[in-house]
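Heads up, this is only part of the complex; the chains shown haven't been moved.
Think of it as A, B and C in the order they're written, each chain with its own count starting at 1.
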Amino acid sequence: MSKTLFKGIISYPITPFLAEDNGVDIKTLGQLIDRLIQDGSHAIAPLGSTGESAYLNDEEWSTVAEASVKQVAKRVPTVVGISDLTTQNAVRRAKFAEKVGADAVMVLPISYWKLTEREIFQHYAAISEAIGIPVMLYNNPATSGLDLSPELIVRIIKEIDNVTMVKESSGDIQRMHRIFQLSNEEIPFYNGSNPLALEAFAAGAAGWCTAAPNLIPAWPLKLYEASLAGDLKQAREVFYKQLPLLQFILKGGLPTTIKAGLQLRGFDAGVPRKPLLPLDSAGQNELAALIKQLNG
Amino acid sequence: MSKTLFKGIISYPITPFLAEDNGVDIKTLGQLIDRLIQDGSHAIAPLGSTGESAYLNDEEWSTVAEASVKQVAKRVPTVVGISDLTTQNAVRRAKFAEKVGADAVMVLPISYWKLTEREIFQHYAAISEAIGIPVMLYNNPATSGLDLSPELIVRIIKEIDNVTMVKESSGDIQRMHRIFQLSNEEIPFYNGSNPLALEAFAAGAAGWCTAAPNLIPAWPLKLYEASLAGDLKQAREVFYKQLPLLQFILKGGLPTTIKAGLQLRGFDAGVPRKPLLPLDSAGQNELAALIKQLNG
Amino acid sequence: MSKTLFKGIISYPITPFLAEDNGVDIKTLGQLIDRLIQDGSHAIAPLGSTGESAYLNDEEWSTVAEASVKQVAKRVPTVVGISDLTTQNAVRRAKFAEKVGADAVMVLPISYWKLTEREIFQHYAAISEAIGIPVMLYNNPATSGLDLSPELIVRIIKEIDNVTMVKESSGDIQRMHRIFQLSNEEIPFYNGSNPLALEAFAAGAAGWCTAAPNLIPAWPLKLYEASLAGDLKQAREVFYKQLPLLQFILKGGLPTTIKAGLQLRGFDAGVPRKPLLPLDSAGQNELAALIKQLNG
C-alpha cells in the first residue's frame, strides 16, 4: 500500500462566487480552505463535483486551481479535479495543476457520447503521460453518465503508470469488494458516497472523499478514527448520528446544500451557479436542525 | 430489541429430492439439518428460496415443513417459509407450520401481477391474524418481483401484530439504514444477501440468513462472532476470505450451487428440480477449489 | 408465413370465481367466451395472465382448460396457457391441453430462481417434445421475472420443432424489429403490450393478444382492420381513441380492471383472487367513463 498518498478524510470545498455571479470569490475560498485544514481534514480536493468544476469556464477553473494549492500551502496534500469533456483540455488542466503545485489530480471521465473502454483507457493514458504526479481515477456514473466496471478500473491502474488510486462513488459496496479482490488488496480505494461511509471503511477504504466537513467537521473524523482503531460499535454509533445529514446533502445536491449549510453556520459562501438554485426555505429549516443536532 | 427471536447465523437447508425427482427425500433432509445444528447454526429455516419451496407441490411442502420442525426438535428455533402466490394458501401453510411446531414463519410476497401496497399489507395482515407465532417479513425483489420500500416494511411491522422482524435481501445497504432509522433501532433486521454480510453486520443486522453453512459452516460463524465482539479488522479479514464462495453461490443460484457443493463434500443431496439444472462441470471444479481453500 | 396459425385479435378471457372464492365459475366463463367470439375475436386464449392462471390450483386449471376448449368448439382457434414453475407440471398441462382439443399452447417461462439460457431452452424443448400442437413462446419480463432476448427467442423457434410463434409483451418495439430481422420476416410475432398496439402492427405484428375485447370489442378490431388495409391515418385515429382505456387496464392489472369493467357493462364475473383486490371506487368511476366514451 505504498502508493497510498492520502488517508482519512479528504475534504471537498465548494467554490464561492461573487455577488450576482460575477466570477469566483478567491478570498472566501481561501478562508474556507483554512477552516477545513484547521478542523482536521487529511487532504483538500478543490474543483470536484462539490466545487462546481463543471460549471466554471477555463479561466475560472485555473484561478481556483492555483489559489487553492497556494492556500493549502502543503499543510496537507491537495488533489485537484481536472475533469473535462475533451482529452485535450483535461491534459491542459492536469499540466496546469501540476505546475502550480498540486500533489495529485482527480479525473472523472465526463461524457456526452458514451465512451468505449478503449476511449476511456486512452483518455487516462493521455492525461497520465502528460504529468508526473499521481492520478486518482474517479467513478461516478450519476454525474458522468459513464459507469466504469471494477475490472476496467483495476486494469487502468495496473497498466497506466501514474494512475494509482480510485475514488468510487457508485454507492455500490460490491464494487469496492471487487477492486479489493482484483488488486490483491493493493489498490487504495476511497469512498465518494456519503451514506456508504461506515460500510466503505468496514470494507477497507483508505479514505472518505466528502463535503461533509464543510458543515460538521468533527463527525467524519470520528468515524474514520473509530474505523482505524477497528472499533465497530463506536464506528456504527457515530455513523448513524451523522447519517441523516449525509442523506440530506446528497439528496439535495452538494453545491446547493453545502452552500446553504455554510450560510447557516454564519459563513457566507454565496449560492450555486444557475441552473442550480439555492436551497428553498423548507430545506434550509431541515438542514439547520440537522446541523444543530450535530454541532451542538 | 425484546422482539429478537433469532440472532446470528440462520441456516437455510436445501430440499433433497429422491432419484428421478420422485418426491422429497426426508431422510437426507434430516441428516442435513442435524449437520447444520451440530456445526453451530443459531436457527434453521426450511422452505426458503434455497429450499426450492416455490417448486414443491402442496403435499411436498407440508411433508418438508413437518419433518423439518420435528428434526430440529427445538434444539434451535425453526422459521418455516410459507410463501405462496395466493393469500388463501399462504394462510393455510402458516397455520400448518404453527400446528407442527414452527417458532416463526417467513413470508415473501411472491407475485405474478405486481401488488399494490394495500394488497401487500392485507396479505400480511391475513396471515398474521391466522396464527399466533411471529412473522418474518422477507423482501427479495429478484425472486418475488416485488420490492418493498423500507417505509412500507416498517409500517407493516408497526401495524400488524405478529410481524416483528424483516429479512432484507435486496442487497442495498441503504435499505437497512432506513429500517434502522425509521424504527428507532427497534426492528431487528436480517441480511439475506450473502456478499453484503460484512456490511450488514457493520450496520447492525441481528443476523445473517444464509445457505453458506451447508458448505462452509465455520466461516459465517467467525464473521458473526467478530462482529458481535466489535472487532472490525477480524470481521473484515474473515469476510474477504469467504467472499469468493459467497459470490459464487449467489451467482449460480443457491439450490444449484449448494446441492453441487454438498456432493463435493461427500454428502449426496441430489440435484435441483427442473427447469433448474445441476451445476456444470466447470462450475463444479471452481466450487471445489473454493470449498477446499476454506475447509482445508 | 405458413406457420401463422392466428391472425388479428386474440382475446384473453378472465377466469370468473364463484362467490366467496369457492372455485372457478365455469358457467360464467362459457358465457364470456361466447360473447368474445360473437364480438369478432379471431382466437381465444384462456389461462393467460388475464386468466389468473398463476393463482389457480392444478384441479382448477384443468377444469378451466377443458371447459374453455369445449366452449369455443372450434369456432375459432384456442390457445391455452400452460405455464408452470416446474417443467414436469408444465409438460403435464401441455399434454392435457392437447388431449382436450387445444389448437396451440402458450408458454411463459415463469421463474423463481432466474433461469439460464440453457435451462429456458430445455424447458421449451421438454414441453415441445411431449405434444404435437404448436407452442407460442411468451416473453413478459414484468410477470415472469425473466427477459428473453430476441436472439434466444429466435433460436428456440428455429431449433425446437413445435415452437413456431412468439408473443412479445416487453413493450419494447425494438424487440419486434430484431425478431423480424433475425428470422427474415418468417416468424410470426404477436404483441402483448396494449399501449403498443398501433406501433406493433406498423412493425408487422401478426396479431394482438389482448384482454381489451372483454370491454370494448369493436375497437381492437378497427385497429387491426385499418392496419391490415395499410391505412395509417385510420389506424392512428382509432388507436388514440382507445389508448386511454388500454393504459388504464394495463396500469391497474388486467384481472382487476377487466373484472371491474365487465361488472360495469352488466356482466357479473366476480372479483380477482386474493391477494389481488377489486378495483376501488375511484378507479371504477374512471373506468366507467372510459368505457362509455368508447361503447356509446
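In this text, a residue touches a chain if its C-beta (ideal position, glycine included) is under 8 Å from a C-beta of that chain, and two chains touch if they have at least 3 such contacts.
Computed from a prediction, not measured in an experiment: that's the story for all the values here.
Asks: Because only 3 copies sit in place here, please give the count for the whole complex.
Replies: This complex, considered in full, is made up of 4 identical copies.
Going forward, only the chains that are shown with their structure count from here on.
Asks: In graph terms, with chains as vertices and touches as edges, which category applies: line, ring, star, complete, or other?
Replies: line
Asks: Turning subunit A onto subunit B with a C-alpha fit: angle in degrees, nearest 5?
Replies: Rotation angle between the two copies comes out at 180 degrees.
Asks: For subunit A and subunit C, let me know how many angstrom lie between their CA-based centres, rounded off.
Replies: About 52 Å, centre to centre.
Asks: Just curious, how far off is subunit B from subunit A if you go by their C-alpha centres, in Å?
Replies: 39
Asks: Using mean CA coordinates as chain centres, what's the subunit B-subunit C distance in Å?
Replies: Measuring from centre to centre gives 35 Å for this pair.
Asks: Residues of subunit B that touch two or more other chains: which are they?
Replies: none
Asks: In the complex, go through subunit B and note every residue touching subunit A.
Replies: Result: residues 171, 173-174, 177, 180-181, 195-196, 198-199, 202-204, 227, 230-236, 240, 243-244 of subunit B touch subunit A.
Asks: Where on subunit C is subunit B touching in the complex?
Replies: 21, 49, 54-55, 57-58, 85-89, 109-110, 112-116, 118-120, 122-123, 126, 142-143, 145, 253-256, 273-277
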